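What follows is part of the complex, with its chains left where they were.
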Amino acid sequence: MATSVVLQKVEKRYGALDVIHGIDLKIDPGEFAVFVGPSGCGKSTLLRMIAGLEEITGGALLLDNERMNEVAPAKRGIAMVFQSYALYPHMSVYKNLAFGLETAGYKKTEIQPKVKRAAEILQIEKLLERKPKALSGGQRQRVAIGRAIVREPRIFLFDEPLSNLDAELRVQMRVEISRLHRSLGNTMIYVTHDQVEAMTMADKIVVLNSGRIEQVGAPLDLYNNPANRFVAGFIGSPKMNFLQARVEQVGEAETTINVCGNAVRLPRRLKAEAGQTITFGIRPEHLSVLENNGITLATVNIDLVENLGGATMLYAKTPDAQQLTIALDGQQKVERGTNVKASFDPTRCHVFDASGTAI
Amino acid sequence: EDARLRLIWWGSQPRADRTNKVSDLYKSKNPGVSITGEFLGWGDYWPRLATQVAGKNAPDVIQMDYRYIVEYAGRGALAPLESYMPAKLNLDDFDKAQIEGGSVNGHLYGVSLGANSAATVLNTTAFQEAGIELPTQATTWEEFGKMAAELTKAGKRKGMFGMADGSGAEPLFENYLRQRGKALYTADGKIAFGVEEASEWFDMWNKFRESGACVPADIQALDKNDIETNTVSLGKSAAGYAHSNQFVAYQQMNKDKLALTNYMRVAKDSKGGHYRKPSMFFSVSSQSKVLDQAVDYVNFFVKNPDAATLLGVERGIPESAAMRDVVAGKLDDVGKIPLEYVAGLGDLAGKLPPPPPSGAGEGELTLRNIAEQVAFGQVTPADGGKQLVDEITRILARG
Amino acid sequence: MTNGITSAIAAPPSDITKRSLPASITVHTLLILGSLLMLYPLLWMVSASVRPENEIFSSTSLIPSSIDFSSYLRGWVGLDISFGRFFWNSLVISVLTVIGNVVACSLAAYAFARLRFAGRNFWFAIMLGTLMIPYHVTLIPQYVLFLNLGWVNTILPLVVPKFLASDAFFIFLMVQFFRGIPRELDEAAMMDGCSAWRIYWKIMLPLSLPVLATAAIFSFIWTWDDFFGPLIYLNDMNTYTIQLGLRTFVDSTSASDWGGLFAMSTLTLVPVFFFFLFFQRLLIEGIATTGMKR
Amino acid sequence: MTNAMRTTASGAVAVEHYHGAVADSRFRRLWNANAPGYLFLLPWLLGFFGLTLGPALISLYLSFTDFDMLQSPGWVGAANYVRIATADPKFASAMSVTLTYVVLSVPFKLAFALLVAMALNKGVRGLPVYRAIFYLPSLLGGSVAIAVLWRQLFARDGLVNAALANFGIEGPSWISHPSYSIYTLVALSVWQFGSPMIIFLAGLRQIPTDMYEAASLDGASKFRQFYKITLPLLTPVIFFNAVVQTIDAFKAFTPAFIISGGTGGPINSTLFYTLYLYQEAFGNFRMGYASALAWVLVLIIAVFTAFSFLTSRYWVHYDD
């Protein structure tokens, strides 16, 4: 049933501009793969190449081990949600949704329940007669999703499908897409900038950066064991803190590093030598300002407090003037300009060498 | 069905009606023959005919003009007809000159359907209003120039001049040359006039223009060589130049009473400028598959009294003396005028000139062009004359 | 028809271009003045058609001294075959031409605008090249061709080429407009499993309604007005088109009936005018880029 | 759906295995890549090869002959072209008349058409009526009536002079004066600006309204919007109109034919290139020479057009 997707040294050049630099990737049949990466790193381009909308400049794309580079998009059995929606402006929402089914030769009577079902899921039943022009941004996006999900393709490609939806709807849609994935069992590739989506939906997250893969892995893997500084910084929100540090001493099961002027003992051996400059990484949510809660990192001075209701962000400066973000639970009364002692859980910290590789 | 005849002619609906009736008559006498006729206006007629001939799809019977008969005959598009004479094509009572007019290089290619002659159209009302006598057969250009200038000066009608500017009108120029013993073209297709005549011609018109006898150049240029745009029809002049068979049409267009007279004399004693010109022919296509039938039809057309009655003088006065008698009695007053005019030319008429050589069409445009250059003052009469001779010589050389 | 006009008038103008009262008075004044300038010659023609014959050329005024509709009757039956027949012939040819041009040219234009294939630029250049040849010189070879096909004296030579996209003008026109339709719509349709044909039919055509209407308008009017083609290919008066009939009506070496000519010219304008009015309603708002983030 | 998909997919595999050969799959690839394009082009290709190419090639061949339409053509080599280049003063004069016409009529016509199209685009009540009125002159095409109308306007006692008389100016008969007649034809061409106007209208309709919204928020005045948004986004249509109108103007025949009664007068002042060509072909039976004239014209237009296309990439904006 489900289809595997394999990229072999896939490259993309626009004229002289290389945007994808040779990507090797295997997505197993039925897998839910999420592409994440900074804006402009090539996620959409990759999707479009898989869909066949963009010529593959180099390398091969295999679907179910068949080379697909030259196969027409319509023949690949792929459904896609476009980042720009690309709704048919002359068709009503209903027609937009039904179009793919009509194309596939379904009968009117078969199409109607499918479209109705999709419209219900997406909460756009009342809009079925409208043209895209008369829809709000989020409604358009839902139609775009609908257009993909009414069909039962081999592969689904979603390009930031929920970016314009409100939080509640987004959760619902996330659940629906996951459910769809479970029930159809087909392969899905999903681009998102939303951490929660990536973490909750993915079987496998692919982290892209400037047209290269930085790391591929299960969500918690990436969160807990980022292969490098880029992934560490990219996965998790708010972003991981990175502090300049120096190795002081490398022991058997313990390493001492100097960070923020303090000697800190990490309970593991690092692949590093004394004196080496390293980057010390700690996630804001793994920092605490309570006493006796792990190892003290430093006494920091609060620059800014953001109260998010369910959490409080402290933006602080370390004694050696490095930025530090601390995420606290709930609404905390912390004053700007005060000093607090930041401590961390030593099992939760990360260390990267000069090239950014986790050590 | 043993024969299918195709006819083509230019003309109007009345002409078509008459022609079709003749065809019907012919069919009734020749069962088994079917006839289809096409007709068009003059301007559109020639491209269609040329295309059909070039496509080897020419109609069997083709109405031909004096201008084009050499072009078509010379290029083998028309069938020589002399071998049918007299048994199948009986032109005994035709004017010999008119038969010659339809001949090229000694072969007969066209049977004349009627004759006409160049003529001056006069707006008699305008002359009367200005208190000026109408010109007579004896009037010379010089005299007429004065009369016309007077008429202009009288200014009874706003914007009306004495006469049209005929410097670019080929028939008028030809008439002028013939009166001076020259011609436009020789029988072997060479130029038959010199710089002197041409220059004097242009000079004469320049004087008319200066004296206000004729319309200014920009008004003359409106004349597109048809009845509607003739300065007489437009009310710009009291006299204009035309062909006798157009008279009825001119009169129809004009509220005033018109008359026909000859082209003016160059000198009191000059003569022979006019000639009876075959206004149009019937020719038979050399591509025709039913040559005999076509010739028979043509013969019927020009020799059958019933046909002649049907046709009247719509295509000109019949060439056959017998037919002429048949139709003469049936004309109304206006219809009689051209008939009488041609009959009364007397010494003014001379021999029919040979059919114009190929390139004559271009020659006519050249005359008009240079006449306009002179008229608009871009060229002196002397240079104009020289240019005209050079140009026409060149055109004829090219063929 | 009238319904269409009034509804178009009643449709509220879009907000952005809503004008203040003085501005709209200015606009209308200018437009009306312009209209008069455009219209004078035509009004003159209409008035000439109801004027006494001898008054036609002697006056520049629009108001005839007396009104006389006899020209219409005279014109209508002025030829052996009534103008009704010519109208019908013209209508048949024009409608077929509209269909042929819109269908065939849009097919070719779609290929040029959207499909990738070897030699595309070459063919495009050739296509444009065909636009440049003066038709007078290909007339005779073409005539011979149609003659050999046995098509002369039928409407086939006038109609069949249109179904073979012989009119490069329309191809080029449509190419320019098709290129304005966002490619992402094609791509979306491809993802929906559409073949090139279906994209053309379901996406391209509906979205290029304004240009299709333009092509239809032009096809109709130009065919209606065409004179040379019918002149060469239609010999039998029963098959004459309106323009050919009109021209035959005026014979330059015999008397002509100007009143009748103007009357018939005026009548001739009526169908094209209504065709225009009807189809110009399709010059609707382009919608191709709504429903899209860009 | 999925089922169907798989059968086609596996079907394709089967076919490839069966044939096996590499050349064959290359053929398939070529076919897949090019077939749709050529299928869509098929009607045009049929028309081109069946109806257009033959006559065009024949006319090209005829341009090297002395074809007179009535006799079979005789080969004369490049003589016709040599004559055009060296011994035909009318060619030069016709060319210059035509160039004048092109240079004057095309820009004015386009400017006019665009202006009116802008005015008629939106927000005016009675739009369809105005549109129809402004298109009316073009409806007339090249009918006989035009000649008469134009004379009514531009003759000595025409409407134009009547208007000028109010300013004490006594104008000549513009239409029949060699110094002005060409301008009356230019005026005619400009007056019949309907077709480019309609095309502009259709083009204006395709410009997304949000462009204007963005521009108006950027503070752009109506004029600036026109200049910075409308014009650039309309360039494909402007380009089209410019190219087509130029080609048309080069080939202009009917106006001169009708107005001058086919003579090109006075003094060849309206002897357009194609009118000359027509005279040569159908008046003087020099179809061979006319064909040569035609191909010279094609060449000249082609150079113009190629030049337009080359420059277009610098100023024409395509959205695709």
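As written, the chains take the letters A, B, C and D, and residue 1 is the first residue of each chain.
Methods note: contacts are C-beta pairs under 8 Å (C-beta built on N, C-alpha and C of every residue); 3 or more make two chains touch, one makes a residue touch a chain.
From a predicted model like this one, the values you see are computed outputs, not experimental measurements.
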| item | value |
| --- | --- |
| Whole-complex copy numbers (one chain of each kind is displayed here) | A x2, B x1, C x1, D x1 |
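As a working rule, only the chains that are shown with their structure count from here on.
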| item | value |
| --- | --- |
| Chain centre separation (chain B, chain C; CA means) in Å | 40 |
| Whole-Å gap between the CA centroids of chain A and chain C | 56 |
| Touching two or more other chains - residues of chain B | 43, 47, 51, 54, 226 |
| Chain D: positions in contact with at least two other chains | 33, 69, 157, 282, 287 |
| Pairs of chains in contact (touch as defined earlier), listed by label | A-C, A-D, B-C, B-D, C-D |
| Residue ranges of chain B touching chain C (in the complex, touch as defined) | 10-17, 20, 36, 38-44, 47-48, 51-52, 54-57, 226-228, 233-235, 246, 248-249, 252-255 |
| Contact set on chain D toward chain A in their complex | 1-2, 4-6, 8-9, 13, 29, 32-33 |
| Complex contacts: residues of chain A adjacent to chain D | 1, 64, 66, 70, 72, 75, 77, 101, 104, 106, 151-154 |
